[in-house]
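Only a single protein chain was left out; the remaining protein chains are all shown in position.
As written, the chains take the letters A, B and C, and residue 1 is the first residue of each chain.
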Amino acid sequence: MTALGVAAPERLADLKRRLPTGARLHFSVLALVLVVMAFLPLVVPESALPVAIRTLVFAIMAVGWNLMSGYGGMFSFGHAAFFGVGAYTNAYLLTAFGVSPWIGMIVGAGLSAGVGVLIAYLCLKYKLAGSYFALATFAFAQMFLLVTLNMEFLNKSEGINIPLLPEESWSMLQFDQGSLYYYWIPLVLLGVAVAVSISFVYSRPGQFAQAIRDDPTAAESLGIKVMKYRLIPVALSCAVTAVAGAFYTQYYLFIGPDQAFGLHVSTDAIIPAVIGGIGTIWGPLIGAAVIGPLSAVVAGFLRDPPPFLEFLYGTSGLDIAIYAILLILIVVFLPKGIYGTIRERRRK
Amino acid sequence: MKKHTLVVVAVAVALGMSGCSGTSNVAAGGDSVDSVTIGSIHPLSGSLSGVGGLMNAGAKMAVADINEAGGIESLGGATLVLNEGDSQGKAEIGQSEAQRLISEGAVALIGTYQSDVTQNVASVAERAKVPLVIDVAVDDKILEQGYSYSFRIQPDATSMGASGARSLIAMGEATGTEIDTVAYIHIEGAFGGSVFEAFKTEAEATGITVADEITYSGANFSDATTQVTQALASDPDVIVVTGYFPDNLLIAEAVNALKPDIKAVFGIASGAYDDNSFPAAAGEAASNILSANYHYSATSDRVADIRTRFEAANGESMETASMLSYQAVEVIAAALEESGSVDPEVLRDAISALSLTDPLLEFNGPIEFDENGQNINATVVVMQVQDGAVEQVFPTEIATKEAILPAFSR
Amino acid sequence: MLTTERGRIVLGLFAITVLGIAAVYLFGGKDSNLVTQTVVTGLLLGGVYVLVSLGLTLIFGVLGIVNFAQGAMLAMAMYLVYFMVSSAGINPYLAVVLSAPIMFGFGWLVQSTLMNRLITDVGHSRPLLVTLGLSLLISNTLLMIFGGRPLNVPSPYAGSVQILGAIADVPRIIAFVGAVIVAGGLIVILRKSPLGLAIRAVAANGTGASLVGVNVKRIYAMTFGLGAASVGVAGGLLAPFTSLVPSAGDQFTTLAFVIVVLGGLGSVPGALVGGIFIGLLQTVGSLFLPGSGPLLLVFGMFVLVLFLRPQGLFGANK
Partner (left out) sequence: MSLLVLDGLSKSFGGLVALGNVNLEIADREYLGIIGPNGAGKTTLLSVLAGQLRPTSGKIVFDGQDITGWSADRVASVGLVRTFQLMRPFESMTVLENVAIASHNKIRSIPKARDHAADVIDRVGLGTYKDAMSGTLPTAGLKRLELARALALEPRVLLLDEVLAGLVPTERAPIIDLLREIHQDGVTVLFVEHIMAAVLALSERLLVMHEGQQLALGVPADVIQDVAVVDAYLGEDY
């Protein structure tokens, strides 16, 4: 005990020395945010819980997307591919072999990282950049969708159901409907994803990746292996996104080709990151917190409109139209995203 | 330590929440309540919003009709309230809408039109122990999970494929039309695939050859000429079709353009051919197309009255899907009446034990659910577009017009 | 130099297509009437794809905007035509003449009020998200106005004719001819008119063009307008054989990107050749591959083109 007591402050000091101030600050904020958010379900109505959980899934995806596209500078328009690989790996291993979703999650993350590295390697080898890179990743996601539709062992278009267990199980990651574990688990996963982001951004590979994003030629002339340090954020990004996919499957107990690889999955990963601020630690979270509940809030408002807007009641499509207008306005008028714009103002 | 406290707090809060949110749940056991909430989930936006809107309107009308007739008597005349959810056609939105509706006090759910969304909602219903009455959703698999809180009024894909085949054969015999080979065009995926498999098994058992199976992708289909030409290459007597509205329309138009020497186009579980907007949309191409599908009863006065009032109120023709939503509300209302309880678990047992006579659809008998929750008397009837209107033509007892078969004189 | 290379590519693609079709006739093991029908259908479907892609090649090629509202704009144009036909009873092909300028105005407005604020953006995410939002906005507004039930625009020239023993739908032939005319019109505008010169200058070098006195933002707005007008024509020509639902255009969006990249960004002849090629590939492919197989073929080819010739068939070398 005493040895530990003596060692701890030393170790802490060592850690402090190794971590740049920025990273330390981010980690402290993260801890604070997680603690505050852990108590969120206690103050919001129960009906808001599914929306909160969906928002957390968005946030994890956006944090993942941001690693590759924000910090790595490779605009992915096909993150559905990596989300889907994570989701299907978990679903398949669980239903075919009874593998615990926790293991499925890790295997899926690894597989997804491999797939992502392969796709990105091909795209980079053939020198695709900008819109071309985006369209290539999109095409891969589409191909995954089409291939899944033709895969017998993945149940083709029917998708895979996660069987309902008679009682709660930590090892099988299944709880009662409305259990708060379904909120806390993705919250912790999000915390891990953000921690991965912070560590990466302030690490040597992370610094290299950002240098390459800013100017690959200059980075290469400083001795940086461009391909290698581009693929590292890709791998991390895909792994994080796959974890979101695996959790998604466990929470919704179902995954189908469209839920896994549909175009909307890719945009779900992009929108929060862009709204919040690309290439920032907190942008994806803030973006998700705004965008995730937005459509539910608008829909809720229209379900119970104030008297002078009564005539709007029951107009289907209106909620999404309003959501679309808000989305457009945020993107057009906050060029660096919410967090990015705030940060810029503060700096000035 | 900290973790434990968190859990305790959370559990306490969760209990508190479920306690206060269910305004009607607590008043179980024949007590009189003011109102009972039913949650409905349909695609009110997105690509399926057309039919979703009609279904929602059907459910709304059922609620209004029941309330006008005095509400639920055994609950002291409690009125029904419909809490509407929009799935946007997405499974995960459907699921969170289901959770919202339940937490806002819905004692039963109806929905949802799409199989994947229904699948998700069914699992929510099962875990929350709230009955789900499926109005439309065709996939067999939904009820094969062993769920005890899901019930389905419409026939499933397999039984539609099989009874479609039986109807076709019977109609051929009745009209003296020789049907030896058919070619089948269907949408890729579980829906098209399982209807086709069931049809094939049934048809081949009676000696009909399924000469060709042509599938297409629903995600990208803007011309059916190739598929129809391909189907005709096997020289079939009948082309059988399963798919959704736009693809069905394209196929009918391609057949009309090619004017092949076949005896009929026969839709099974087809999205278009028995839809009242189809004759106008397809014009000449719609003429004499047959369709085996579940259908609102065209011979019942009660149905005629509902449809007239629906059209007056909504300005649109009430399609079968919409009638099924109406029917789903009636099923729940009947179970409420029967049990005199707003406890969802008691309600489930009541639905399970229900025998609802005078169904609004052409079924073989009253609505009764088997142990899987499938309505055992659900069946298909055959319709045909004649003179710009969808008519029931088979079985003959419920026919509004006589079947024209061979459908084409070429 | 460039023209000969282009000539070689066109010739090569033509040879591949002809050889491919010949191979299908000879070794495909399919009835030759079926193959003929398939080729005719494929050509006509290609015409549809060309119509949808022409506007996009301008918007993507000149402005660099990945316009995900392309399909929704197509649906919007179809509903415009539907509205004119159903309320005023005019001929749908006459309605096209009216819908094109309206769509031009819409496109001009979108570019000058929204997209022009984003042109300094180095990333591609913001324009993409705005068009995505626009697509949601358009289709849901259509839903609010027209409802989600399928509507239809009756063609005054419904019917079909025989071509080489194959059946061809008259409205689809009209659409095909329309595609060629629109392509020709765009080529003339781009090559001969002062606006076309300015557009090409801006596409080649925006900064340079602004230095010689071109109002780049105005040209951007005009280009988006021109692209939208092409979509307006496309919507009108497709409406007579499409079930009109608010999401009717969505299925074309991704294919249009494939075609535009295949043909080369900003290349009108590229979109023409690319559209017809994809139409043929998909239709002939469906003879041998079930369900979504042909689509997989299309995307596979897309990735190959991206890797091996990212500038597209008709694009200049980077």
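Side notes on the structure shown:
FYI, a residue touches a chain if its C-beta (ideal position, glycine included) is under 8 Å from a C-beta of that chain, and two chains touch if they have at least 3 such contacts.
What you see is a predicted model; the values in this text were computed from it and never measured.
Partner chains of the missing chain, restricted to those shown and counted over the full complex, are A. Note on the undisplayed chain: of the listed residues A:210, A:267 or A:316, the one touching it is A:210. Touch with the chain omitted from the figure is made, among A:98, A:166 or A:223, by A:223.
Interface residues of chain A with the unshown chain, by the touch rule above, are 17-18, 20, 202-204, 207-208, 210-211, 213-215, 217-226, 279.
In this text, only the chains that are shown with their structure count from here on.
Rounded to a whole number, the gap between the C-alpha centres of chain A and chain C is 33 angstrom.
Along chain B, residues 45, 49, 52-53, 188-189, 217 each make contact with two or more other chains.
Each of residues 140, 143, 148, 246, 291-292, 295 in chain C touches at least two other chains.
Here chain A touches chain B in the complex through residues 38, 41-42, 45-47, 49-51, 53-54, 149, 156-159, 161, 163-164, 176-180, 184, 248, 252-254, 256, 258-259, 264, 296, 299, 303, 314, 316-317, 319-320, going by the rule given at the top. Residue ranges on chain A touching chain C, taken from their complex, read 69, 75, 77, 122, 126-128, 130-132, 134-136, 138-140, 142-143, 146-147, 149-150, 263, 267, 270-271, 274, 278, 315-318, 320-321, 323-325, 327-328, 331-332, 335. Touching chain B in their complex are the following residues of chain C: 30-31, 33-34, 37-38, 41-42, 44-45, 48, 140, 143, 147-152, 154, 158, 160, 167, 169, 172, 241-243, 245-248, 250-252, 255, 282-283, 286-287, 290-292, 294-295.
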